[in-house]
Each structure stands twice: as C-alpha cells, then as structure tokens.
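Here it is: the structure, laid out below.
A protein chain is absent from this complex, but the other protein chains hold their places.
Each chain carries a letter (A, B and C) given by its place in the written order, and its residues are counted from 1.
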Amino acid sequence: MTEAIKIKVTDLSFSYRDRPILKNVNVDFAENSITALTGPSGVGKSTFLMTLNRLWENLPDADMTGTVEIKLQGRFRNVYAPTMSVTELRKMVAMVFQAPNPLPMSIRKNIAFPLKLAGEGNREFMAHKVEHALRMANLWDEVKGRLNDDARTLSGGQQQRLCIARALVLEPEVLLLDEPTSSLDQTSIAVIEELLLGLKDRLTILLVSHYLEQVSRISDTIVTFDDNTIIS
Amino acid sequence: MKTRILENFTVVFAWLAGLVLLSGVSLLLGYLFFKGHASLNLSLIFGDTPPLQALLLKQRVFEGLFPAVAGTFVLVVLSIAWAIPFGIATGIYLAEYAGPRVKRVLDALFDVLSGMPSIVIGLFGFSFAVFLHKHYSDRIGPCLLISSIALSFLVLPYIIRTTQAALEGIPLNIRLTALALGATRLQNIFLVLIPRSVSGIMSGIILAIGRCAEDTAVIMLTGAVASAGLPRSLFSQYEALPFFIYYISSQYADSEELMQGYGASIVLLFLCALLFVTAYGIRKGLSHFVFYRP
Amino acid sequence: MKKIGELVAERTFLLSALASSSITVAILAFMVFMGLPLMKQAGFYQLLVKPWAPYQGSFGIYPMIVGTGCISFLSLVVAFPLSLGCSFLIATIAPKPVSKGLRRLIELMTGIPTVIYGFVGIFLLVPYIRELFRSGSGLCVLTAALVLGIMITPTMTLFFCDSFDRIPRSYLTAAEALGASRTQKLLYVILPCAKKGMLNGVILALGRAVGDTLVALMLAGNSVRVPGSVLEPARTLTAHIALVIAADYESPEFRSIFACGVVLYLFTMMVTFLVRYLSFAEGRRD
Partner (left out) sequence: MRRITFIQPVLIVSILLAACLPAFSGSLDSFQGEKGELKISGGTAHIPVMKEAARRIMMANPEIQISIAGGGSGVGIKQVGEGLVDIGNSGRKATDEEIGRYQLKLFQWAIDGVGPVVNPENPVKALTKDQMKDIFAGKVNNWKMLGGEDREINIYTRDEASGTRAVFWKKGLDKGAITSFAHVVVSNGAMKSAIAQDPYGIGYVSVGHIDTTVAPVALDGVVPTIETVQDGAYKIARGLYSNTRGEPVGLTKKFIDFLYSPDGKKIIESKGFIPVR
C-alpha cells in the first residue's frame, strides 16, 4: 500500500448473543480512497462497519474485543479509548444505511438535523451548510424549490442521496456505507456511484456491496469477508 | 366421517357463540336505551338551571347530573396528570435504559400492579387517607386528591406498557439513524423515538382516561359521595358519574330518580365509547399527519 | 454540560421507575400492616377457614373466599365457550369483513363500564331469574356469574385472538397448501399451536372476574354464608371490602377487610407469575 493509512483494525472479534460474528480481523484502510467490502451475506460486513463508529453498542447482547484506530484531525486515536466521546466520533465517522431512512420531517430539517444535534443555532449558517451538503450529494438542483416538503415524498434514489447529504453535513472524515444502493433502480445507482467517486478526494469511503460490477467500477481496494474473517 | 361431524359442529358452535354474545350485549344496550331514551335531554344534566348559567358556574345545579359530570371530569384530568409523567418516564426507562435483570423485576412488579383488583387499590387509598389524617393533618381524609392518586396507580401500568411497547417496537434502522449522526442517547429519545411513538403513547393515555372515567370501586372507597355539588378543592369530596349510577341502582327514591340513573348510564356509555373510538383512530396512524413537523 | 444533562435525565427516569414500582410493594406492605393485629390474633390461616360471625367474635373470610370462587368459576364456564366460539369466528370461520367488524365490536365492548352491566343486571336479569326458577330473590350466584361471564367474554376473546395471531404464518400457509379447509386449519393447526396462549387468556380473564367488585356487589345478594346452590346469594371478597369499609377503623371487622385485600393481592400475584411462566415457556419453545 502506497497511500497513507486512515484506519487500523487489530485483532477485532465480535459476538452477538454468544455467537461469533467476526474473528481476529486485522485490516488497514487507505486515506482518500474507496474500499469495497464484499463477501456472502451473514459474514459480518455490516457489523464490521458498526465497530468503526461504535454503533454496535446500541445492540443488545453484543460484545467486542480488539482495537480500532482512526486518524482523526491528523493523528491516530483509539476509537475505544475512554477519552473518546462517542458522539464526536460519530460526527467524524458518518454512516449511511441500506434502506434510505429520512426522518419524518422536511428535507431542510433532515439535513440540518445533525447540526441541531450538535447544538448549532445560527439559521443562516445552517442554511448555508444545508445547501453545501445537498450540492455535494448532487441533490441541490432537484430539491432546491421544495426544501420544506416532507422528505418522505422524495423518490428512493433521492432519499438515499438525502441520507448521504445528511451524513456529509458535519464534514466527516470517514463515510461508511452499508449496501447503499441495494434497494434502488439502475439509474439511481449510477447517480450515487458517480457521487461517491466525486467525494473520494475529501474523505475515506468504506462501502459494503454485493454487486461485483459496482465494486470493480468504483473501488480502489477490495476486501473480501468470508467465514467471519478477512481473506484478502 | 367423524371428523366431518366435528368440523361442522365447530362451525355451528362458533356462529352460535357469536350470536349469543351479540344478543346478550345488544339486549343490555337495547334495554338501557329503551328505558332511558326519554330522559335524554338537557335537563338531565342541568336540572332546572339554565345550562349556560350552570356552565359559567353562576348558578348551582341540584337536580341534574352536572356536578357528577364535572366531578368525573376533574377526577380524570387530575389522575391522568399524575400518571402521565411517571408513566412515560418509567416506560422510557424500561425500554431504553434498564438492563435485562432490572427489567425482569420491574416488569413483574408492573404486571402485578396491572392485574390488581381496583377495590384493593381503593382500599389502599382509603387506608392511606386515614393514615395521613391521623398522623399529619386533620384536613386530609378521603377526598378528590386521594381518589385521583389512587386512580393514577390504577392506570399507571397502562401508560407504562404502551410507552414501553411503542418505543421497543421502533425498528433498529430508525433507532440507529440519529445515533449514527452523532446524537446522544437523550437526543435520540426525544427527537426521534418519542415523536415516532406518540400515537402509541396517546392511545394508551386515552384508554387510561376511559378506565379512570368508568372505575367505581376505587372512588367509592376514596371520597365519592352521594351529594357534594361541584368539586371546590383538592381536599373536598365530590360526585362522579359511575358512583352516581351505583348509588341510584341501589337506592333510587322514585321512578324519576331511576330515570336519571338510566340517563347517567347512557351518558357514561357514550363517553367511554367516544374515548375508545378516539384511541382507535389515533392508533390507526393518524399521528403521522397530526404530528408531522415541517 | 451535555453529559450532566444525560445523567440527570437517566436518573429521573430511573427514579420514576423506582417510584412507580414501589407502589406494588407499598400496597402489599399496607395491607399486611393494617391487617396484622387481626391476623396475629386469629392466625392468617384460621381467618381463611373460619366463618363470618361478628357477634360471636369470628371474623373468618371463608364464606367470601368460597363465594368469590363460585362466582368467578361459574363466570368462566359461561365465558369460555362464548369466547372460544367468537374467537373461532374471528380467526377463520366468518368471512373477512364480518370477522373484522366483529373484532372491532368486541374491542369496543371491553370499554363498557362495569357499573352499567350491574345496573342493567338488577333491573333486567334479577326479576327474570327470580321468576324463571321460582326460588330466591334473583340476587344470587347465578345472576352475578351470568353477567360477569358476559362481561369478561370480550376480554377473553381478544386474548384468544391474540394467541391465534402469534402462530407463524408459515404453518398456516403449509396447511393451506395441503388443501385444508378453513375449519380444518383451525382445528388441526391453529388450536394445537395456540393452546398455551389460550390458557394464558383464561387465567387473565379469571383474574378479571375475581377482581371485579361492582357486578357481584350489585347482583349477588351479599349474604355472609357459603352458598348452597347457584340460586342462593353469596358475597365475594371484593364486595366484602366495599361493604365493611364503613365499619369502625379499629374493629376486627375493619381489620378483616385487609385480610381480604391480602388474599386478593396474593391471588393477583399468583395469576401474574403463572402467566409470566407460561409466556416464558412459550417463548422458549419458538
């Protein structure tokens, strides 16, 4: 690997209801690249993503050992260190899920939601950020006239781009995507793939995907999961 | 051949059972309306007093149901006001914070509470009032305050359970949405989870209101009396619709009073049906439109 | 700053959970505390098996326990077949729109106030029973049990329907694929699968019947003796509390209602734990 390393995962094991999901995973991810995670279903790819932003801690009966270090704001930090704030981590390591999950509010409020969570109150600043995020997600032109509409009135592809924009609004350093296109049609998939390629310069992208074509089209590196660990 | 007979018998039996239940209940309601429809007019509620004067509290109502209706109304509002904060907070705790072991213990306690006969809760309220009277203040006895607190014990499990169920029913992907965006646990609860479960919680509250409005056993032990006028303070005794019906059924003085009993039954029945239909409407998912925030 | 807010909120939730759950414990403590003088003097067990004869100094609640048992058991005998039939209708036998409407109607019935059942019972059923059997006053075990049975039927039916609903869809599809008729599906797939859930329903409905005050108070006649037949009056534990609450606070009569309270409380606890045990067993099997 020639590029700088962004994420270092060491001896990671994960179990859910006493059933092992991941065993001794050791892997590094390069900065400013798209890494595809592939492999048959049920081998823990999604779980793996959740160990990077500690989201698994909200699952009942789950347990994890090992270390995850991510280079944040220029230096490597242990994600599981006691000094690490979970909410800060999740703002820097954003995640987008398989099914688009807009909240039941307007498009504008959806995008501004993470800012509101972070305690931002300046309306002008928020409006600016919302526009910026929507532009990054290639959605601005489609929705600029209807920002106050319910986000759930958008099409599936638009909704997923909305979710990506929402994840981008805090300017994260890492973007985790869990099969983001699996519920979308061909045209929407193409739009999103193009969007991801455009984002590569600014952040590190990890993408779980089943479509080998997609993987080969956009990813720089491929990591294959099998039998609860990484084989390549 | 034998199984055929069994199957046919089952069908006949089922229809018969449905018929018996329906005719039983329609007999009950039909009789009530047949006997009571004549009493349904404004003077049933307000007696000889002009309704507007009574509603503005300018004049007292002596012959009508107005004090009983007002008593029931105040009683329900108070009981629900006590039960809501505790019920919702406890529901949140059970669904979002409690560990499995704590949860099992608390669940069992609330199950016991929800199965508790209302007369036992009434007895508790009554003896508690007497206890307070003896040891703290002469002013406290069975009264509106004690009744409403006892009733809130009765409906607390309803609110806890519906809150808990509504929260626990939220699918994982929605539960994780805000968390993945950097929300704290509390932000996630108040900004995402509660708004999502408002309809469930509301229907629980409305069922609780219905329970408060119809319960007789608790209030007959804790402060409802035959004649008290409008409730004036938390420490006064009061009249209530269900107690009035019970009272009339056993000691009506003349046919006129009995008619009033029929009338009161119909009023109470309508009230409960209305609450029930509202709860149903809300559960049906009305909430998504009502509580949508642009 | 934010951390403290989180902590305060969590503590608040915890405290209200503790406060709410302590009610359950407090009620039992109060019952035992208030009833203790009598229970100590006469012995709790003795209270349960002795008759009620205040003038002879005997404050046993045996007649009330038997009265409660008779009335609630008989009301189950009325309610069980009705509920079974109605839940069959709703589950498979009735056509879709009928079954849906019936279910709504039965849900609505659970909201009819208890006191109304009692009120109509007095003026409609009591004279009828009196003249039908030409014996007694009509205020008797049978009248109370009939009305109570009708009253708990909607609840029991809904419990049954719920346990039918919990059967995995795939079982039903499998039966349908094998050419089972609706009735066959009900008898050979749904019923055997739902047995435990239905038992739960019966137990919970029994809890309702035992805990109800107004119907028995208004319709059962309230005489303080073990009923010899269903046409004789009887008194339930709940009605006894409602009737004797008026007595002198220090008298043994008054204390005895706390013994009733304790018995009702223990019964509720038994029902709850039985149901929890059964649901747990059911959950494990799946």
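Here, contacts are C-beta pairs under 8 Å (C-beta built on N, C-alpha and C of every residue); 3 or more make two chains touch, one makes a residue touch a chain.
As the structure is a prediction and not an experimental result, all values here were calculated from the model.
K.L.:
Shown chains touched by the missing chain?
P.N.:
B, C
K.L.:
Could you tell me which of B:40, B:102, B:149 or B:230 touches the chain that is not displayed?
P.N.:
Considering the complete complex, B:230 is the one touching the chain left out.
K.L.:
Out of C:20, C:222 or C:238, point to the residue that touches the absent chain in the complete complex.
P.N.:
Spelled out, the listed residue whose C-beta touches the missing chain is C:222.
K.L.:
Contacts of subunit C with the missing chain: which residues?
P.N.:
53-54, 63, 122-123, 126-127, 130, 134-139, 221-225, 232-233, 235, 243-244, 246-249, 253
K.L.:
State which residues belonging to subunit B touch the missing partner chain.
P.N.:
57-60, 62, 70, 73-74, 77-78, 80-81, 84-85, 88, 130, 133-134, 138, 141-142, 190, 194, 198, 201-202, 225-233, 236-238, 250-254
Rule of thumb we're sticking to: only the chains that are shown with their structure count from here on.
K.L.:
Average the C-alpha coordinates of each chain, average all protein C-alpha coordinates together, and give the chain whose average is closest to the overall one.
P.N.:
Of all chains shown, the one whose C-alpha centre lies nearest the global C-alpha mean is B.
K.L.:
Please identify which chain has its centre, taken as the mean of its CA atoms, farthest from the centre of subunit C.
P.N.:
A
K.L.:
Would you kindly tell me how far, in whole Å, the mean C-alpha position of subunit B lies from that of subunit A?
P.N.:
Going by mean C-alpha positions, subunit A sits 47 Å from subunit B.
K.L.:
For subunit A and subunit C, what's the span in angstrom between their mean Cα positions?
P.N.:
53
K.L.:
Provide the list of subunit C residues touching at least two other chains, using ranges where the numbers run on.
P.N.:
As it turns out, subunit C has residues touching two or more other chains at 2.
K.L.:
Tell me, which parts of subunit B touch subunit C in their complex?
P.N.:
The contact residues of subunit B facing subunit C are 6-7, 10-11, 13-18, 20-22, 24-25, 27-28, 31-32, 35, 85-87, 89-90, 92-94, 96-98, 105-106, 108-113, 115-124, 126-128, 130, 153, 156, 160, 184-186, 210, 213-214, 216-217, 220-221, 242, 245-246, 248-250, 261, 265, 268-269, 272-273, 275-277, 280.
K.L.:
Mind pulling up the subunit C residues that touch subunit B in the complex?
P.N.:
2, 5-6, 9-10, 12-14, 16-17, 19-21, 23-27, 30-31, 34, 81-86, 88-89, 93-94, 102, 104-109, 111-120, 122-124, 150, 153-154, 157, 181, 183-184, 186-187, 204, 207, 210-214, 218, 238, 241-242, 245, 249, 257-258, 261, 264-265, 268-269, 271-273, 275-276
K.L.:
Applying the document's contact rule, which stretches of subunit A touch subunit B when the two form their complex?
P.N.:
Contacts found on subunit A: 53, 55, 58-60, 87-88, 90-91, 94-95, 97-99, 101, 103-106, 109, 113-114, 116-118, 148, 150, 166-167, 170.
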